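Chains shown are a subset, placed as in the full complex.
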Amino acid sequence: MDSGTTAWMLTASALVFFMTPGLAFFYGGLVRAKNLVNTIMYSFISICVVSIVWVLWGYSLAFGEGNNFVGDFSMVGLNGIALFAAEGDAYPPLVDVIFQMMFAIITPALITGALVERFKFSTYLIFLVIWSTVIYSPVTHWVWGGGWISDMGALDFAGGTVIHINAGIAAVAAAMLVGKRRNPGLQPNNVPYVVLGAAILWLGWFGFNAGSALAADSYAVNAFLVTNVAAATAGLTWGLISMIKTGKMGAVGVATGAVAGLVAITPAAGAVDAMGALAIGFGAGLICFFAVELIHKTGMDDALDVFAVHGIGGIWGCLATGIFTVSALAGVDGLLGGSAKQLGIQAISAFGTLAYSGIATFIILFILDKIPGLGLRESEADEDQGLDLATHGEQGSVNDGAN
Amino acid sequence: MLKIEAIFRPERVSAVAESLLAAGVTGFHYQNVTGQGQQKGVEVVTGRGGQTTTRSASSKTLLVTVISNDKKDAVVEAIVSASRTGEIGDGKIFVTEISDTIRVRTGEAGESAI
């Protein structure tokens, strides 16, 4: 067993864990004050629900032998996974359970950006269980569990398809089915929370990407570097475009840009160098910025731009991996290295994920909407009053003497 | 007794407070409000930074002080002089007659309680 690698994987898992509360603040700061607690809860409760699903059957469905499409139930309840590292293991096998659990937690939480300020919380709890089981575990199996995407030779270092394209397209389905907010706000309720959340996400992403090397080695170090470079470049690009268009560089824009950069570098983190990261980050800032604008014009109320940032950003990252791959790292050449083959493979993996997750999420939500007592949407009165009080009996902050 | 309600730019509140005390006012209270008038409002960035929009309402301070009738002109002058910038959005002063004042601590009522 390699204690250094084990140490790094524990650290990386803790960092990825922290991303979900970070997301809670990132999203929470963007909504209106009356929905702040509700928005935070969408992410926070995902930690609770998905952790349980994961150890009970999620891990097994994702990483069980199974077939090309999905794992099996051989490791239900983590049954049969050794507690101790065997000879020759780089780390104890439970490391995979832990590290992957954190990915499983954050992915559905990402989707909630599309449906905040109106989605029914009790239905969401059920959605979490179903979506993790029916969509997250299979797609993970495709990419990392020996499924068709990995068979094809697609490069997805840290989960651009599994996490971001997956969540991004699910967000579209959710936004379409839950419908528009009655009265979306103009300004975020708390910009410091947005920045705090983005900073925690960025921090956690070092664990996400550099941890995906599954070792404390040169790949991890390179992944760490390119993660930071892409995020910084995308954040600055976004801020500058915004400054050129409006004369102002807002903190929300820079934070969103940085997240877009992090999304885009995710699949590429094991395959490109710092200069590739500059290009990917620049592309992410540029493309996602205009994707936000464009999608707003469609009238779909993807409240916090999940598709523009994670979906489009994820697709850009997935394709860019096929463009900027450095063969010294990934062992294959990208488009810049003269080969278009990898780009084709990348495109197929993206479209497979888009199709499956989009359609399956749509079906799940469509059914949940029809089940009596469930439904996707809180009542109009509750939406108007704000979901913090209506759903949780809480208020973000209270400062009157009477309390 | 008159109640003077003055709305002005938030950054002027210290200046107005000083000016009022100099004019012999014995007490007042103020709070943040959102105000809308002829002022164009403030430009806020919307969405993720692609557009700006003019938020017609802007932050103002509302200060209230109760005074005896004879001080009206001095107090209005004190407020105006401390809060005027000459730009649209400087604010308004409203004057209302009030019928009684009671001091909680002593229970005394009328002019002497102001």
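Assorted remarks:
We just call them A and B in the order they show up, numbering each chain from 1.
Here, contacts are C-beta pairs under 8 Å (C-beta built on N, C-alpha and C of every residue); 3 or more make two chains touch, one makes a residue touch a chain.
Predicted model only: the values in this text are computed from it and were never measured.
Whole-complex chain count, expressed with the shown labels: A x3, B x3.
Just so it is clear, only the chains that are shown with their structure count from here on.
Look at where the CA atoms of chain A average out and do the same for chain B: the two points lie 48 Å apart.
Taken in their complex, chain A has these residues touching chain B: 186-187, 238-239, 241-242, 245-250, 252-254, 256, 289, 292-293, 296, 305.
Residue ranges of chain B in contact with chain A, taken from their complex: 43-53, 55.
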